[in-house]
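All protein chains but one are shown at their positions in the complex.
Our next item is subunit A:
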Amino acid sequence: MDYFGQLLANGLVLGAIYALTAVAFTLVYGVVRLVNFAFGELFMLGAFLTTSLMLPEVRLLGTVVPMPGFPLPIAALGAIVVTGIIGVVVDRIAYRPLRNAPRLAPLITSIAVSVVLQSLAQTIWGAEELRFPQFYLATLEPVVLFDSIYLSVMDLVVMATAIVAMLGLSLFIARSSLGRAMRASAEDQTAAMLVGIPVNRVVAAAFAIGSGFAALAGLLYAQTYGFAHSSMGFLPGLKALTAAVLGGIGSVPGAALGGLILGLVEALGAGYLPNGTAWKDAISFVLLVGLLYLRPQGLLGRPELNSAGRGSLLGGASSAGVGWLQAVFARFDALLTRGAAAGTPAAFGLLAVAVVVGLMVPSDYWLRILTMVVIYGMLASGLNVIVGFAGLLDLGFVAFWAVGSYLTSILFVLVLKDGYGIAPQEVWWLLYLNLPLAGLLAAGFAVLLGTPTLKLRGDYLAIMTLGFGEIVRVVAINWMDLTNGPMGIRGIPAPNLFGISLGSPRAQFFFALALAVVVVFAVARLVRSYVGRAWVAIREDEEAAEAMGVPTARYKLYAYAASGFVGGFVGVFYAHSQQYISPLNFSLFENILLLMLVVLGGLGTFIGPFVGALIWIAFLQLALDLPFVQAYPETRFALLGVVLIVLMVFRPQGLAASARVGLTMPGARAKEAA
């Protein structure tokens, strides 16, 4: 009973924090139908700002800056106001230009905003934790309930603050004229605009209030756990989103309920399940996935929010942008269009260029970098099948990649070498067997994970796949016997052919290039057939595709399978090329990065993923020459995020979008000209 009571109390504190963040997600979603992933980062900013304002001095960008040393309430208020303003600015710059774009464009932008804010925070405050200062309330004796449950005064303050904030918000939405305008905009934005509601101002208000709530939750979290850190917002952000979905996204009471449930389940799960603390992150995501499967509208939500998006995820050409940039793009587009029309010869031309580059580049360093370009290009091609062609935003793709990498590493290292003492060179051929085997295994896995998502669309699909990806990562970390856990697997042998090691950087590059030829060829053959036409038809109009006799559910699973196959296939080579893997290699960030590469290059093209990978890796290396970046390596990610945001606003179709992919079998039309 004592133990239970204590867990209950902990759960309530955690639940209050989740509930406050969930309110942020729900408020903005309600008004603009945007899942703003960046709230996790605004949560983090709230924590950093409060902590900094309370301290006498803080090290910012490496220099010690004197700070006012405010008491908690004033620091908190300041942090909430500043974060609210940041939220409004983010909306103005990154989201407002995309208000009429397809729904996934702002979603991807919000992921980019998230990356930018997190990298900037790490640049400013450094990679270490910033300790939350001592203050009067925290030094008071804890309150003891029933002789055995300890609640600190601050725990009570956290709960009371959450209750007051949420009641206040509910009253505000119900009674004030701005609140009424918010409800009207939530129902129908166009109609609200027609009756004279300044919708942009209402949306800005929603962002301001939401960001304030996120900041409040963040500073309470920092206070409870005693620190602020640049990546602290990531998991609570995802969990708050889970809580919002749990309660029914768009509903404020739902967010409160969802937060509470999630906090309690997590605290009790951590306390009672065997090894519960290690698995507690998985508990939330299992809950999320289960709920989305059984009741996607959440506990208190309305069903229509799982609505169908039609058409490409990102929309067509944008006419925004300065003249010279448009001209550059026009030149580039003409080149790509000609290349795409040439088809196979153009592909051979590019391959020849890659071969020549591979032979000529003198330094091992650059060969390794080029190998990474090819690996990321292949992985992005796999993701492109599901996201670019079938139009399903999958944030769990890394799981398939992980399946391939782990399969081959476990077989070679943990089973054969450690278990039976068989040297890798004796079984060099196993690598070539593992490639298709891992592909099939990952494809099976993809179908397994894809099946429960079939009912979901748009944002919900993205959230569910994200949940799956996180579950897989937590399993990889905790299933020590299978994966070696966080230590990872070392000593994975380099590729080998008939006893000849292919470990040299040049050999690896050509190995990767050969695999890329296989991947692109296979994907292209599938896309340029009735299968690819069915995928694109599903992306463009699922109902019409179904009415034309396309079994859409089955073809979505085929897309998952094809995408999973590529992930597993490439994952095998990845493991052998890196020779060391750990769960860190397969984080959500990697998935986001791959997604950004595809978006950067152009969704639904064959060359786009490679263009994206080339630009990204080249950018990473070139940026290292800048003195500022040398001092603050994280700024590279911030820059990538900025590039992506700019791209979403000015060129949502991606750089290589003009390399349009034909969807009929090459050669099948040869005779028709006659």
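In the analysis below, a contact is a pair of C-beta atoms (placed from the backbone, for glycine too) under 8 Å apart; a residue touches a chain by one contact, two chains touch by 3 or more; residues count from 1.
FYI, contacts and distances are computed from a predicted model.
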item	value
Among "ABC transporter ATP-binding protein", "Cytochrome bo(3) ubiquinol oxidase subunit 3", "Indolepyruvate oxidoreductase subunit IorA" or "DMSO reductase anchor subunit", the UniProt name of the subunit that does not appear here	"ABC transporter ATP-binding protein"
Candidates A:239, A:280, A:473 or A:533 - the one touching the absent chain	A:533
Option from A:448, A:548, A:584 or A:631 whose C-beta touches the chain left out	A:548
Residues of subunit A (touch criterion as defined above) contacting the omitted chain	310-312, 521-522, 525-526, 529-531, 533-534, 536-537, 540-541, 543-552, 558, 562, 604, 662-665, 667-669, 671-672
